[in-house]
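Next up is a structure, given as structure tokens.
A single protein chain has been omitted from the complex, and every remaining protein chain is retained in its original position.
Labels run A and B following the written order; every chain starts at residue 1.
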Amino acid sequence: MTTKTNPGNFFEDFSLGQEIVHATPRTVTEGDTALYTALYGSRFAAPSSDMFAMSLGYEGAPVDDLLVFHVVFGKSVPDISLNAVANLGYAAGRFGGAVYAGDTLRAVSRVIGLKENSNGKTGVVYVHTVGLNQRDEPVLEYVRWVMVNKKDPASPAPEPVIPDLDPFVGEKELMVPEGLDLSSYDTALSGSDLMWGDYEVGDRIDHVDGMTIEEAEHMMATRLYQNTAKVHFNQHTQGQGRFGRRIVYGGHVISLARSLSFNGLANAFHIAAINGGSHVNPTFAGDTIYAWSEVLGKLSVPGRDDLGALRLRTVATKVQNCASFPDRDGNGKPDPAMVLELDYAVLIPK
Amino acid sequence: MTTKTNPGNFFEDFSLGQEIVHATPRTVTEGDTALYTALYGSRFAAPSSDMFAMSLGYEGAPVDDLLVFHVVFGKSVPDISLNAVANLGYAAGRFGGAVYAGDTLRAVSRVIGLKENSNGKTGVVYVHTVGLNQRDEPVLEYVRWVMVNKKDPASPAPEPVIPDLDPFVGEKELMVPEGLDLSSYDTALSGSDLMWGDYEVGDRIDHVDGMTIEEAEHMMATRLYQNTAKVHFNQHTQGQGRFGRRIVYGGHVISLARSLSFNGLANAFHIAAINGGSHVNPTFAGDTIYAWSEVLGKLSVPGRDDLGALRLRTVATKVQNCASFPDRDGNGKPDPAMVLELDYAVLIPK
Partner (left out) sequence: MTTKTNPGNFFEDFSLGQEIVHATPRTVTEGDTALYTALYGSRFAAPSSDMFAMSLGYEGAPVDDLLVFHVVFGKSVPDISLNAVANLGYAAGRFGGAVYAGDTLRAVSRVIGLKENSNGKTGVVYVHTVGLNQRDEPVLEYVRWVMVNKKDPASPAPEPVIPDLDPFVGEKELMVPEGLDLSSYDTALSGSDLMWGDYEVGDRIDHVDGMTIEEAEHMMATRLYQNTAKVHFNQHTQGQGRFGRRIVYGGHVISLARSLSFNGLANAFHIAAINGGSHVNPTFAGDTIYAWSEVLGKLSVPGRDDLGALRLRTVATKVQNCASFPDRDGNGKPDPAMVLELDYAVLIPK
């Protein structure tokens, strides 16, 4: 009699170039988008309204970009990070065509880098993950790297390969969802008249509001994404662990920060790229999340004069508001209130 | 560099006759209605069942009236009540045509009254808010008035204008959703055989059951309605405030009371009017809500002999059941257990 359960992959189970088809394809529905609204209170007009979205050239309200991200990411967890010691980083995240309610998403990952750590007990695995819809069109791709346990410290180390990753997605690689035309963009309905031209590199925006997280909320979110990482769900074991608490899925904090960023970035209607991110400190239920953003760059989108992109860095903090823009100090040491920094690009009308 | 965030409107920002188009139109979906059921457990047959609703002449299950109310109300919060010191009252609430999943709602308010308070620091703003669907048909209108801070106590007071409001919506103004025909109303499926003729003015009904509120529930509800009032969400600041707690959105209590009222009013299939309401005491997570109702009036609906209306007053209490009908005393002082009283009209088959 065999175990019959999935133990997850260990460092030795990964090989360079290996392709992993992730299980449980997922039809994203209006039910998922309603839950997303209930969990984060997002007010961006396009994902909220079929009519507004169609006025921009969408077929209907697009599924929130981060909901797409969480679903695709969740698919990869049982294969990539079930035995992960740490989620080390993201890069080269790029959204493709719009996702609509009714679309079915699946995910495939390819191993693009491997490096055993000098302790011989763990290694770093780099994967390139693609989310595809039912027509096999990419809706999202990104690279992430995780530190994974070895099954056996004695097993030989693979040839180290570290992929060469750009620090951010350049303006030529940003994809604009098909059919968009922002010429009749309605700033009364969108909630702000601040357009691309109103933002300058170096602008810092305090998003003002704070949102307290409950256990039921982050667990419902993380299950909605079919993300199986154990640390989010099991108080029985977590209570005996380092923090004594369940840890909130980092993506939950990303979505909260994005939702809070509406106040100051209401016209940033689409996330086009995720350049990188870091979960600086763990977040727990009971924490109140605040956020602020900095404009890192202004990007032109080739062939478009109705929209541009902003490269943003959004910082989320816990149990401290962002009026003073808590940040890393001169040595790169993060303010202890910081829980997230995310480097990403948004589309915004001109 | 400007702030770029929305500070909300202060008393000086409002002018008589001013029209305010609220942001973030909202397509209401089957996801929203499922969440509404999960949050309140409502058992009224029409919003629960396409088949039952169609047997009454609806096109399908109508979106619960109070979900429509909360969505329209939520739209108006960032413009009307972000700096409100108090929500003082509602009047003249009237539901229009039925809302179905897939309809997109937006809201527009007009300032119909202004009166600075004698302290010179605050003023009362009266707005008439209309919720419209994607065909610009009104689905709901109501008047509410809020006390708002002045930005500058030295700024001059406007000419005081207080709108003349009827105490309740009269039977000629009640709207019956188009196409309704209750001749084949099924009382086995509706859950009760008590019809319009079975209720008398003065009847008092204890709705028996109690429902305890959790933080995750009222926050998910309030975010679902995209209501941004800070007091509901931020334990970090609320913990330092007067109550030390997040305050439950008053509309959440209204929906709980309506859901509990099924036991005794199962055939009150549609709310046609909201005449007024008062959140007598704040509600917090952990409170158990009970409700009782009094029949204030029996209204005929012009041209209809298949249905009539009841004017009801529903009282909700916390942490005390309603077997003894907790109420205001002879001086109008509310029982300390009371959290809500709502004066409204329901349609019910004859």
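By our rule, a residue touches a chain if its C-beta (ideal position, glycine included) is under 8 Å from a C-beta of that chain, and two chains touch if they have at least 3 such contacts.
Computed from a predicted model, the values in this text were never measured in an experiment.
Trainee: Of the listed residues B:Gly74, B:Gly210 or B:Pro349, which contacts the missing chain in the full complex?
Mentor: Final answer for the missing-chain contact: B:Gly210.
Trainee: Of the listed residues A:Asp50, A:Glu214, A:Asp287 or A:Asp343, which contacts the missing chain in the full complex?
Mentor: Of these options, the touching residue for the absent chain is A:Glu214.
Trainee: From the listed residues A:Lys115, A:Arg246 or A:Arg311, report the one that touches the chain absent from this view.
Mentor: Counting the whole complex, the residue in contact with the absent chain is A:Arg246.
Trainee: Which listed residue (B:Leu39, B:Leu66, B:Leu105 or B:Ala257) would be found touching the missing chain in the intact complex?
Mentor: B:Leu39
Trainee: Over the whole complex, note the residues of subunit A touching the chain we left out.
Mentor: Contact residues on subunit A toward the absent chain are 1, 3-6, 21, 23-27, 29-32, 34-35, 78, 101-102, 104, 106, 134, 214-216, 219-224, 226, 228, 230, 233-237, 246.
Trainee: Using the touch rule from the top, list residues of subunit B that touch the missing partner.
Mentor: 29-35, 37-41, 43-45, 48-52, 61, 101, 188-192, 194, 198-200, 202-212, 214-217, 220, 263-266, 286, 288, 319, 321
Basically, only the chains that are shown with their structure count from here on.
Trainee: Any idea how many Å lie between the Cα centroids of subunit A and subunit B?
Mentor: Roughly 36 Å, centre to centre.
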